[in-house]
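This part shows subunit A:
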Amino acid sequence: MAKLTFLTDNCKGCGLCVDACPKHILRLATDKINKKGHHPAEIIDQDACIACACCALMCPDVIITVEK
Partner candidate 1 sequence: MSEKVLMKGNEAIAEAAIIAGCRHYFGYPITPQTEIAAYMAKKMPKIGGTFLQAESEIAAINMVYGVSSAGLRVMTSSSSPGVSLKGEGLSYLAGADLPALIVNVQRGGPGLGGIQPSQSDYFQATRGGGHGDYHMIVLAPASVQEMAELTVKGFELADTYRMTSMILADGTMGQMMEPVALDDLRVNPMPAKPWATTGTGMKRPHNIVNSLFLQPEELEKFNFERYERYARIEETEALAEEYLMDDAEIAVAAFGIAARVSKNAIDEARKMGIKVGLIRPITLWPFPKAVFRKAADHVKSMISVELSMGQMIEDVRLAAECRVPVSLCNRAGGMIPSPDQVLAAIVSAAKGGH
Partner candidate 2 sequence: MVVFKKPHALTDAPFHYCPGCTHGIVHRLVAEVIDELGIEGKTIGIAPVGCSVMAYNYFNCDMIEAAHGRAPAVATGVKRANPDNIVFTYQGDGDLASIGMAETVHSAARNENITIIFINNAIYGMTGGQMAPTSLPGQVTQTSPYGRDVKACGYPIRVCEMLSELEGPEYLERVTVNSVPNIRKAKKAIKKAFQNQIEGKGFSLVEVISSCPTNWGMTPQAALKWIDEKMIPYYPLGVYKDRSAEKKEENA
């Protein structure tokens, strides 16, 4: 099963991963604020993830680990 892990504290909330996801299952958590003061990225439907790693390829801060 595909699994995404975010190093949430290093996320700058740029949202590039959100746009890159072909399954549209990422979002910026507007209800959360990380240590840097950003709304961090998170996955809303882990089951729908296909582990394509597009989000990780796009992430400028290398905070995403993809497993399958």
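Keep this in mind: a residue touches a chain if its C-beta (ideal position, glycine included) is under 8 Å from a C-beta of that chain, and two chains touch if they have at least 3 such contacts; residues count from 1.
Selection criteria: all candidates are chains of the complex that A comes from, given by their letters.
Nothing here was measured: the structure is a model prediction, and the numbers come from that model.
Candidates 1 or 2 all belong to this complex, yet only 2 touches subunit A. Across the complex, subunit A meets candidate 2 through its residues 10, 12-16, 19-20, 38, 51, 53-54, 56-62, 64-68.
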